[in-house]
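Please read through the structure below; I'll follow up with questions.
Missing here: one protein chain of the complex. Every other protein chain is in place.
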Amino acid sequence: MSASATALAEAPATEGSLKVIQDATCTFCGCVCDDIDLTVKDNHIIEAKRACVLGKAWFLNHKTEDRPSCLIDGQPASLEAGYDRAARILVEGKYPIIYGLSDSPCEAQRVAVSIADWINGTIDTTTSVCHGPSGMAFQGVGEVTCSLGEVINRGDMIMFWGSNPAESHPRHFTKYSLMPKGMFLPNGRKDRTCVIVDVRKTKSAKAADIFVQIKPRADFEGLWALRALSKGIDLDPVQVKRDTGVELAVWQDLMHRMKACKFGVIFFGMGLTMTRGKHANSEALLALTRDMNAYTRFVAKPNRGHGNVTGADNVVAWRTGYPFGVNHSRGYPRFNPGEYTTSDTLANGEADSGMTIACDPMANFSEPARRHLASIPYIALDTKETPTTRAAAVAFTVATYGIHTGGTVYRMDDVPIPLRPSCESPNPSDLEVLTQIERRVKALIGITG
Amino acid sequence: MTIEYTKISGGTVYDPANGIDGLVRDLWIVDGRIVEPPTDPTVTPTKTIDASGLVVMPGGIDMHCHIAGPKVNVARKMRPEDKRKGEQIHRTNVTHSGTMGSVPSTFATGYKYIGMGYTTAFDAAIPPLGARHAHEEFEDTPCIDKGFYVLMGNNHYVMQSLQRNEPERLKAFIGWLLASTKGFAPKLVNPGGVEVWKSHQAGNVSGLHQKVDHFEVTPLQIIQGVARAADELKLPHAVHIHCNNLGMPGNWTTTLETMKALEGHRGHITHAQFHSYGGGDADENTFNSKVAPLAEYVNSHPNLTIDVGQVLFGETTSMTGDGPLGYYLSKVYGGKWFSGDTEMESGCGITPIKYKNKSLVHALQWAIGLEWYLLVEDPWRVVMSTDHPNGGSFLAYPQIIRMLMDRTYRQDILKTCHPLVRERSQLGDLNREYSLNEIAIITRAGPARILGLKHKGHLGPGADADITIYTPHENKEIMFELPRTVIKSGRVLVDQGEIREVLTGKTLHVDPNYDRDMEQGIQDWFEKYYSIRWRNYPVDLSYLHESEIVPMITSP
Partner (left out) sequence: MPETFILIPGRTSDQGCGISEGKFLEKYQREINSLQVAPGDMTRLGIVAGDRVRLTSEDGQVEVCVVPAKADELPVGMLFIAYGDISSKLMGGDTHGSGMPTSKGIDVQMELIRPAAV
């Protein structure tokens, strides 16, 4: 076990006494707030100071699951038996896939990538059904971006496009983007203009100074109109209104403001990546951001969902060279979204065995993908029972990262943050489970050391 | 218990730090270190490596490359097309798979360095906020020892301390920052310029005397302040400087001013090639080499050292902590562009580039790099680098060695270049050829000395047993690209071109002594502006796996 996984572990609370863990890190969403003060009583978190509604649900609902640490074919089994069976499933498959990882610390993600390498398997993360298309767009045009502290200190125009942080990232506004007083924005919210572009008037829209309601599936057209306007190209108002659902004058006013600001920021969400156009939508947004740097400073940032989905991108990239959807069947990494990504390997009926880590494809994937997953032997690691653990050949109930176990997570802006575990769990960590499986996989295929 | 010796017998040893220039010597190793030969003549080694007829040198040291951390990983993610057409690294029973291209994956990086006989490498530009990331990648970069330099030329606290004329505070901050990041040396990248980039469209500083707004300090003040603090902290490596105006025609005056500003202090000017250009007024036709006057200055100022940042022809990825430079290059090349600003600390620019021998500018850059090697008289003060991957890959070192040892070879390449290169640089007139001993200096003994690594870069007793054994060959590129045997920490990792065994390698870092009373002030400032908590910022020891604290020097 990597020492870094346990470094920040503090002495567990003793029975009956209260213990406060300061500056604990919440891993529910990509904000990765690291300022949570947890009060622990009898190995249970009773207060999560500064946590948002999602963070409170994360910390406070967390209890030791009344489930065996390991189930084989739905029956309680020893961990040892589970590790053995898991390794055999992975080694015996001709097209094994490993998927998930966005709610695991980097230390465990690294072991998962190792296993994929040893078994000539495919490794993919929930990025492929989150901001995978943005990752592809990034490979097309690049990205102008910054860490969240830059937004706090400089961002005087804050835009959200296809993103609803009021529900998905509840502290986004107060901690990073709208409310904070920054070095060059001493009046906080008053010094910033907030623009929200969405197809729905979401909860977040209430926070906007300007809300632009575009036609569904017209994000690309809206972004392209702004790109044209940034370069002073005349547009036909009738066509713009027809294609985007928004008056040309509104886009012109928005572009005027974008050029006039000092440091603009566009946070974008799955409204772009999950809608028809996908990577083309993200690419239009990244290109627009780049264009704006001919006039002022402008940056973009995807609002990442899961606590360590950004870490998964980083770990997979540094180990294989590619960020997600990586296939090792030829003995070296190959990358092809749409082919090696999990929605595809399952829906196309290609994978013949697998392992899911901290994800729930049996609930979140398309019907053909679910049907195929249900038909192949797979291992599932999760902290709780899910439709995916129910259908698994081997299901491990694992300790929760950031609550029971330490390690490292990457915030949505790629800033790595350590975890401070607060409670103990009778279940093994995903790092422990994966390490044990890796050891057996190596033994089965004759790799020593 | 008997001592287990390994003996490398009968090799022709090049160990310039100990004055050994091609003499047949035996080397004795115990527990990963080189030791005195046993005095008892009856002692027999547990293992003997027959090196007769072979060349033995200390392991190579790359003192300036970009191999880990946030910006390197962004470059990997951004360029699948570069990786797909690169060499594929297959998994074996001892090694992981990986990908190459201009920015190799972590495992591939370690394997390629060790396969080339390099045993230590330093990443040159890590933002403190990304230090934890760099350490995580280091753990996955096997076979070599590693360290990194910490970006601080645009750090707000550095500039604020200078603005308030508080050198003691600056010194404490640098000590604290190096200790907190587990870094190795202070790095300045376009000092002051990146901060201007963050607040202005296409912002930058134009020279050493332009004030950075808000902080009202000049690049000159930053350079002098940090150089002084580094010396006073007695850091093993001096301030490591990427000068202002990188790549701009006429920038040699900025570089000369920077060198002059270092008077009285140690200073290392990195990738000097990119900073030695004549011309100006945005007129490409006047672009020319100004290595001669700069090298002359270096020759007469022993406080200065440089590494070259050699350009090689071909495609690569430019990556820099110099945000405005990234913007400039993206406009020149028109390809995809990444820019990332890190709060309070630094910036970053990445874009694909291609150096062409028929381009006058590129061919001049190539020639200017070689001029630096050939015009600095003292090989102990010039170090081989490509600023990997900026000028080219570290895998080009064997080719550069051949260019330095074989003037016919380099003149043949010169003939393929844009014809005006002969007029705008003096490379065609330089007949100097490096000896093997001099190559050993600029690739291992010199960088070890410049970095203050007393256990590396030599083969005397007490040195780390990081040893490369080469088969002599007339073509020095062939000789250096495929060592016969590479020994790291006393273990044979590479033999006959194959990796036999891997190890993680150590992280080299410093732990300076600084005024702890200053920490409260740093914390107050930190908590006001950073987006993460003070307690979650420092990298704790658990991230270091195997590591070594490199001691402070006794006097700068």
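Just so it is clear, A and B label the chains in written order, and each chain counts residues from 1 on its own.
In the analysis below, a contact is a pair of C-beta atoms (placed from the backbone, for glycine too) under 8 Å apart; a residue touches a chain by one contact, two chains touch by 3 or more.
Because the structure is a prediction, the values reported are computed rather than measured.
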Quick check: which displayed chains does the absent chain contact? A
Checked against the full complex, the residue among A:Val20, A:Val199 or A:Leu235 that touches the missing chain is A:Val199
Contact with the hidden chain (one of A:Lys94, A:Arg242, A:His256 or A:Arg276): A:Arg276
Could you pull out which residues of chain A are in touch with the chain that's been left out? 28-29, 53-54, 57-58, 61-62, 124, 128-129, 132-133, 136, 164, 167-168, 170, 199-203, 213, 216-217, 270-271, 273-276, 278-279, 305, 324-325, 337-339, 341-344, 346-348, 360, 363-369, 384-387
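FYI, only the chains that are shown with their structure count from here on.
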Give, as an integer number of Å, the spacing between the C-alpha centres of chain B and chain A. 34
Residue set of chain A touching chain B in the complex reads 2-8, 22-23, 25, 34-35, 106, 110, 114, 117-118, 120, 135, 138-150, 152-154, 175-176, 182-184, 262-263, 290, 293-297, 299, 313-315, 317-323, 328, 330-335, 408, 410-411, 414-418, 446-449
Flag every residue of chain B that touches chain A in the complex, lowest number first. 68, 70, 73-74, 76-81, 83-84, 88-91, 93-94, 96-99, 101, 103-108, 129-130, 132-133, 136-137, 139-140, 156, 198-202, 214, 327, 330, 335-344, 350-351, 529-533, 535-536, 540-543, 545
